[in-house]
Structures are given as structure tokens and as C-alpha cells.
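Before any comments, here is the structure.
Note that one protein chain of the assembly has been removed; the remaining protein chains are unaltered in position.
Chain lettering (A, B and C) follows the sequence in which the chains are written, and residue indices restart at 1 in each chain.
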């Protein structure tokens, strides 16, 4: 850390701060600048020492130097992590596609959806059985019944089932039916849930929180990794900004940024990221173009009949056409897609 | 809802949309404008009908008319809800103060802090036993041991204990020791947790999520109210914006705004709202001035020694001085404070 | 507009509001809902009538129906506007590329840069002569001397010169040397400047403001169009959000969104949009993939020597490689690029 002293700090103040730095087990180097003095504090800085030093009134600011995550870091593991489950491959130059309805609504719906998205090229099936809904008056999902239908759709198609788990008590139940456990954006910092999915051996699809920084996102992944589960898929699903013409703001630069910081694969969810069906296809293509390792897309046999998220859901035809365009771009850039 | 048709929609398209509106159990009124046609859809609109109508390509947009929350609404209950627990009174013209350290660290620390904040005028004691931390490598709290120390501090001082519960499984345990259950900002949309605290009969202090809209905040409260627990205290604790000079951006206008929408009391947390100890006192005074029903403030016997949040924590002296200023303003405005 | 009355409004209040609506020259339709009454106000709504109606205490809210811009709207002109100046073609299925250094620094620098970006495929040359700088102590540009060097570089290479004009008094001067007038993000709502560039017959490259909504962006374009200048190129250059890992947040969904609202072409500036050189190439490729009509990229013969924006500037080699990747994607999607 770099401790920046306030202008006009006396030698005594600097000396006292050096002692405090050393009391924290760090080595202190004093650098006297033209306008102010800074103290470089060398050593492990990831455990609250910054806040402790910031609390002194003679300190202007404390600048961290190390990234706060370790296991997720590209500095820890250079080769990209590839997640493989059934025929779904995410990462390592292969763009894996997960698609399906927002919610499981009936056996007919989920089976039909599974066949349609598989035909278009998807290898994972999404579908919510437990639905986090902003309002207590909205449809909350079919719960275990929905999980069973997802499993049936997997049996029929071979698609890997990706579905959300909302609370630690449900992890065992959901893990019984699912191939990939999804942690939703609202739960990105639900640490007990992160630990609980970290204790399973299923891959985890972790959605970025609506206002999570990259560091917070990677530290949430770190909670899962820290339990010994190395199969984490990061999912950029858009953030909240002042923009209201789209449901969320989809910052695709986080894809190459994350690739420069972590070995974990990154998928994009343009359905939530835009909230508008007509914007989903171009954002799918752009995601592939900037290096996303996968896509997760809402597709419903009849979007108008969807019980949730209808306005951002693609029809099977629009989805197939979108994947065809994505495939062309992937090929042009030397990537593979099913 | 108002369904705005795209420019150039034909009469047939309008007629078909009228049928869809009516199929949803709503009454349709067609209004032909100078540039486009709108359909007013009258009836209950809180259950996903908007999304269903938005999914049609001839629809430009769908504008909701009703607020999505009901029980929390001032339209449902005109008189303000006052939360009383031990000597802590929040609302109804009385400004209640909750204070204490970020984390419970030891018996001596929490007892001393309790005595100090009580002497300054606080009637509630805050202190984290279960701590949600961004990094898995940070101090995670003393857990049940911390709860016992909080209860001991209550026995010694009579202060009401306000402490965070992070996951549904812990609700029973925390409720055994606490007087008020706190739901943190990261968990504002942890719906299973909201339902679990709603099933207790303890007051709930619900912190606003970092990027939660007012509607989402009130709908989170609605999850608690919907379980039959009417004692919800809303807490504005700052939101995430582009500003980085403060830890969060504290939008105090949410206090009078919420007072115009809901009967629930509103408290402000200027410690997290600013993240800088020297900004906490003026923001406490401003909170009282704009009508906050209470304050929740981080105070530690020795902020430099705090294991978490030291840089935003007041010393007992600074806290006492702050409350003295708040009291002057409260008196000037006809409010009461202990 | 839709005037939503507060719950509990009496018939008299509704009647009085109907009279006010009609006094504004609008036709009123009253619709009595299950929970509240709304008044549809039909007619021209673009001139402050909304604010007038919102100021009454019995009004809950006023919802506009019409987009506030007209000339820029796709409803006014269906065929896309294509901007052609020298060999630079922007729009109509052709991806035009503008590149060059942040600032003009010397004759040798700008000539070399021009040759290098032309060789890579650019057909427009960017380079600031008048530089808007956050600090009065930063390099402010070479001014008219810089314009002359840009003109010389055009004479040598045939590239179209795109350069910023900061204030109405300079429009004539800059227009004397430039082929395209750039209005910077900080000046997007500098209305006198918009009118002044609107009075010229040069194409205008209008950058989106750092926190401008889509409507504000299109209304800024409307100021230019309203003066009779139809050659406006919209430029998405990133917005300010809570994200700090990139300099700005680049919301590429604005490209297809704008294509659905306006006939004006849209280019993307990934250099400012990310602020990090290593993120520029993937964002260029993604921009082409989601339908951008052009790119504007910072390229310097030696980025480390750049007097401004060095950290987001590509080397000529990296730029050439980036355009090669863009070209592959453009071809795959049926678009053309030089």
C-alpha cells in the first residue's frame, strides 16, 4: 500500500505513521516528495490494513497495490479454465451456448424449447424453477416440479441443464437435478450461497451483480473457488446506469478485461443485458466478436405467452438466425461454435 | 397500463391488440392521437401483463400506471408506522438513534461502546456478529459468540440490539439474541431471507440495495410485510454512482420521497453513505433536517483499532458532539430526540 | 400524454384537469380505472406542456407518448443517411474508419500517422488541434497551426480530416481546414455550437455526452439538423457509470438501438470508450459485429511519446491488425470495409 500523508505533515507525524505501518507487519519506505510525503508499506495488504491506516487524520489517502483476489487471478493460473459438462463446452476457443425460457412453465413448453434451442446449436438448457422476482405478487416459479421437468428435457435432448439456486437450503435439491448451478445477479454477494455452491462439485454460473465492480465480481468467484470448486463461469449480464432506454447497460469491454485478469471463462447474457428482444441478436454477435466464451439467451416457443421476461425473449426462429450470424463471426475469428 | 402502438399501425393491428388486452382480463379504451394510437388497459396490472404486451412487435412501449407495491403504500395506511423496541422509538416525530461498532470484536469493546453511545443519546446498539465481507480473506465476524456479547451489552445498558442476519438458516439464532433484525444492502433482494425475517415478530431494519430503485426497495419491504410482519424500518445507506470521492453517494431526497409514498419509517446510515468519518457528522445533521426518523452510525471506542470500517467510524466524542448538533436541529424543527 | 391522477381524486378534480388539458390545445379522454383515473391528452406534446400539467398537486405523474425529436427520427425518413466525404463512406452497409493521434503534435507526427492509418485501411484522419482538457495546466493543442498540419496531411494522403471545434467563434476557422467538424462529448449540449456547425455544410461528427440519454443525444443532433445540415454522424464514445476499471463504460447496445430510432449513421469510439489500449481491438471488432457504421480510433506512431491519451492509443501495427480482424467480421456479415 501507499500511504499518502496530508500536506504539511511534520516529521513526527510521518515517523508515528511509519511505526503504525510496521506494527501491522509491513515494511515502510518513506519517500519525501515535492509537495507531500508518502510511505510505501510493503507486504500482505489484503486483510483490512488499508482501512486501519485510513482512519488517521494525518493520512490523505491509502492506495492499494495488489489485486484483492488470488485464486481467480491469471497470475495464479495462466492457462484458461475450460468448463465442460455433457456436450456444453465453455472456453478455450469454443463458444458454448445456453438457451431456453426465462421460467419453466409446463412439460410441453420446456420440452419444445429444449428441442428448438438444441436444433439451433445450443448445448445448454436454461430455465428457472426457482425465480427471484422483484415483486412478491409475480410468478415465483414451479420449484421442484420445474426441476423435474428440466431433468426430463435433458433426458430427451442431452442438453446440460443450467438453473438458478436462490438459497443455501436448496443447493442439495437443485444440484440433484441440474448440471450447472446458476447464482443470480441479486445473489452475487450472498456469501452463504456462494460457499454452499462452492461445496458442490457442479460448475457454477455466477452472474455479475447489477452494480458490482470487477473486483467484487472476482471476489465473489473467489468465495466459490475458496471452497475447492474450480469450475466457475463468470456471466456479464449488464449493469445499472443512468440509461433507461435499455433495461440494463451491457458493458462488453468487461469480457476482454476479465480475460486479462482471470483464467475463468466469461459468458454474456444479452437478454437481461438489454431487456429488448430486437437488441439481443446484435449483442450476441458482438459478444462473440469481443471474445466471449459463451452466450446465455432467453428463448421461448412463443414469447408472447411467456409468464416472465417476454419482451426480451427471442422466438426459436430469431434465435436460430442469431446463432447462424454468431457462427459466421466465430469462424472468421478462428473460434469454434456448435 | 397504456399500450403505445408504433406509428403507422393499421386498424387491424390495433384491433388485434385490443383483443389481447381483453384476453388478459383488462378493459381496453382506444385513443387515436395525432401521431399514434394508444390503448388504455384498465384493471389489475401488477402480474406480468406489461411484459406480455411489450413482446408484440407493433407495440412501441407499455407504460404502467399503478405503483407495484400495496401494503407498504401510504394509500393503504395513512398514519405513519412507529417502531418501538425497548427505549428505541423510530418515527412519529421522534428521531431514534442506533450506534455502535461495525463488528463485535470483544466483550470489553462492545460493552464500552454500548455505554459510550448510550451516554451520547443512542437507544439502539448496532454491531455485526455475522459480517458480509466482499473478500473471503477479510474478518467474517464472531458469529454466535458475538451475538452473546451483544445480548450482554443490552443487559448492561438497556439498549435495543440491532444486528444483521445473512441467511435464512440463521434467522432463528439471531432472533434469539437480537431486538431488531437487520437485512443488509447486499441482501435486499434475497427473497428467502426477506420471507424468513417476515415470519418473525421482530422489527426488521431493511437496508436499501446499492443500486435499488425506490420501487424495488418498497417491494423488498413488501416481501416482509406480506408475511404479516408490519414492523419494517427502511434504511437509506447510499447508492453506487460514478462518484468515487465518497464510498457511496447518499441521496437524502429519498427520505422525503419515501415519506410521500409509504407509512414505514426511514432511517439514514451516513457512515456507509459516505465512507469518510469527517463527512458523517454533517450528513447526520442533514438527515435529521430533511425528516429522517432515525440514524444508524458507526462508533468505536478507538476507530484506529477497528477490525473493519475504521475509516468511516466516529470516536465516542465526535459522536456525542454530532448528536448534540442533531438535537439542536430537531428541536428547531419541532422533533424530539433522546 | 397520459395524465395519471392521484388515487382518491374527486370527479371535480378530474373535471378541472380536463379543462386545463383542453386549455393547452389538447383533446382530453377520461379513463376511469380500478384504482385511479387517467386522462389521455391527445395532440402536440413537445413544448413544455408536460411540465405544466405535472405542477398540479392532484397529478401523480404525466407520461409522454411521443419521442421528442422529429427530423432525426426514422419515422420521418426511412432510408439510412450515408455520409460521404472524399473516400470516407459512413453508413449504408459500409464501415468507414477514422483514425489518428489524439492531438496534432508536429508535422512529422501527423504526416507519419496519416500514412500509417491510411495503409491500414482508414479513410478519415482524426487529430485534435483545439483540445478540450480537464485541467488548464494540460496541453491545449496547436490550434490553427495544428489545423494547417492536418490539411497538409490530407493533401499528402487524401484522407478526410475530422477535427474538433470547441466554440462557435472557431467554426469558420476550423471549417476552412476540416472535412468533418467534430463536436466533443463535453459540448454535446452546447447549443450555440450545435447551431453554428448546423449552419455550415460540412458533415458533423457528434459525440454522445458522458451522461446523455438517447433522447438528449438525438435532440442534440436535432439542433444541427434543424439548421438545415442533414449530415450528422452520431458517435457512441462511452458513458460514465460506477465502473472504474475502464475509463468509461461503452454500451454498444446503443448502436442497434439508434438504428431502430434514427436514420443517422452511428460510429463507435472504443479508444475513449475503454481508455485502455489493450481493450480497443476487441471493442472495435464488437462494434462492427453489432452494426456500427464506422469506427474512430486513436493511433499514434509512438504511443509512449503521445502528449495526450497515450494509454488508450494503438500503435500502427496493432491498429492494422485490428482492422484486419474487423474486416473479416464485416465480410462474414455482408458488410464492406476499405
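Structural remarks
Going forward, a contact is a pair of C-beta atoms (placed from the backbone, for glycine too) under 8 Å apart; a residue touches a chain by one contact, two chains touch by 3 or more.
All figures in this text were calculated on a predicted structure; none of them were measured in a lab.
In terms of the touch definition stated at the top, the absent chain reaches A, B, C within the entire complex. Here one chain is not drawn; of C:73, C:254 or C:313, the residue touching it is C:313.
Within the whole complex, the absent chain has one touching residue among B:32, B:108, B:156 or B:332, and that is B:332. Of the listed positions A:19, A:44 or A:145, the one in contact with the omitted chain in the full complex is A:44. For the chain left out of this panel, the touching residue among B:17, B:53 or B:250 is B:250. Mapped onto chain B, the footprint of the missing chain covers residues 211, 213-215, 239, 241-246, 249-257, 260, 273-274, 276, 278-279, 282-283, 285-291, 325, 328-329, 331-333. By the touch definition given at the top, chain C reaches the unshown chain through residues 20, 46-48, 51-52, 54-56, 68-70, 132-139, 166-169, 186-187, 189-193, 210-211, 215-216, 219, 222-223, 226, 239-240, 277-278, 303-311, 313.
Residues of chain A that touch the chain left out of the display are 2, 4, 7-8, 29, 31-36, 38, 40, 42-44, 63, 65-66, 75, 211, 240-242, 244.
One rule holds in what follows: only the chains that are shown with their structure count from here on.
Listed here as common contacts of chain A and chain B: C. Centroid to centroid, with C-alpha atoms defining each point, chain A and chain C lie 30 Å apart. Remark: chain B and chain C have CA centroids separated by 38 Å (rounded to whole angstrom).
The multi-chain contact residues of chain B, meaning those touching 2 or more other chains, are 211, 240.
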